[in-house]
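Notes follow the structure.
A single protein chain has been removed from this complex, and every other one stays in its place.
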């Protein structure tokens, strides 16, 4: 039976979770841009000091690190360490035809954990809070990868 | 109907766009290597100062940041913030069976925007030029993600 079509509710679950996570990655780029504009700082390249519509009042100190901008970049980096792996293993998880409820708990659970991780990181919650959401997301990806291996290895 | 096969022209479009973007990511790694060799600088790890075929004349200052090498790393990072998200949402976009022309405009548009972004960044064009190409690529990914959500959510 073909799993990777919209007639399969597990694939629909994956499509929704994956699309939300893709939007999350893209949005974080725009949050970095917004923080650079709000702080008028945290620029990354020397040529960004050329005066123009994007920088009406260039000053060398705009190239210095800015914690507000760097925080958004750290969140983005943490997303990149987790979300692409989820996007790949989620598709394979659909292919092994898991129970729908398992897919919904794992995939929507990952989405919620990552959104809460960003919220905790953005608002500088204590390390433990952020670590819990990171852990939930990470364990979900690991669980799906182990599940895929358990389904695929016997087929070798 | 099955979308994810080479008999579907939308899937062929995705395969070509995705393969070009994968080559782009890999190429940027080699550009970083080439810039490290050309500048004889920008090395990342202390052990890279061991003398050998890859470093015939080791000096501690080779570990200092080098803007030419760092520029390639920043381009690479910007790619990683955009291209894996495109690769995932592009596949889902094929699955929802969009019009072929929409897929071609969005996918080839993304490829062109990212290649122009790298060209503008590599040649240190002013911030506004790079920002325009970043924006085009980002909006295309966002548009595909919203389109996938609009197709998938009613199927829940």
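Note that the chains take the letters A and B in the order they are written out, and that residue 1 is the start of every chain.
Please note the rule applied: a contact is a pair of C-beta atoms (placed from the backbone, for glycine too) under 8 Å apart; a residue touches a chain by one contact, two chains touch by 3 or more.
The model shown is predicted, which means the values in this text are computed figures rather than measured ones.
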| item | value |
| --- | --- |
| Hidden partner chain, touching residue among A:6, A:27, A:49 or A:95 | A:95 |
| Option touching the unshown chain, where A:6, A:80 or A:112 are the choices | A:80 |
| Of A:34, A:64 or A:131, the residue in touch with the unshown chain | A:131 |
| Positions on chain A where the hidden chain makes contact | 2-4, 67, 71, 74, 80-82, 84-85, 88-89, 91-92, 95-96, 121, 124-128, 131, 134, 138, 141-142, 145-146, 148-149, 151-153, 155-156 |
| Footprint left on chain B by the chain that the document does not show | 2, 4-6, 9, 11-12, 15-16, 18-20, 22-23, 25-26, 28-30, 43-48, 50, 52-55, 76, 80, 83-84, 87-88, 91 |
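Heads up, the rule we're going with is that only the chains that are shown with their structure count from here on.
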| item | value |
| --- | --- |
| Computed distance of Cα centres, chain B from chain A, in Å | 16 |
